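Heads up, the thing below is written out as structure tokens.
Only one protein chain is missing; all other protein chains are in place.
What follows is chain A.
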Amino acid sequence: MKVRSYGKLADLLGTERDLHMDAPCTVAELRDRLAAECPQAREPLANKRVLACVGDTIVPDTHIVSPRESIEFLAPVSGG
């Protein structure tokens, strides 16, 4: 599946990466998979202010993602 990252996370994970998945899994499991691939991103990925987005919707850690979907991880946002 395609994983896109934004902000500080993109520095650690790359803007876009492919993650091999055989079966659907939760967003929480995806965070763990990415942290295992990129240990330097483990701490930011564990931050609850790092949001996961599927389509145009922010999804909770319990959301199940299929291998055919794309997911985006957003580092903490800040405007103004």
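The working rule: contacts are C-beta pairs under 8 Å (C-beta built on N, C-alpha and C of every residue); 3 or more make two chains touch, one makes a residue touch a chain; residues count from 1.
Note that in this section contacts and distances are computed from a predicted model.
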Which of "LPXTG cell wall anchor domain-containing protein", "Molybdopterin synthase catalytic subunit", "Nucleoside ABC transporter membrane protein" or "Ring-1,2-phenylacetyl-CoA epoxidase subunit PaaD" matches, in UniProt, the chain that is not displayed: "Molybdopterin synthase catalytic subunit"
Candidates A:L13, A:V27 or A:A75 - the one touching the absent chain: A:A75
Missing-chain contacts mapped onto chain A: 6-8, 11, 53, 56, 72, 74-80
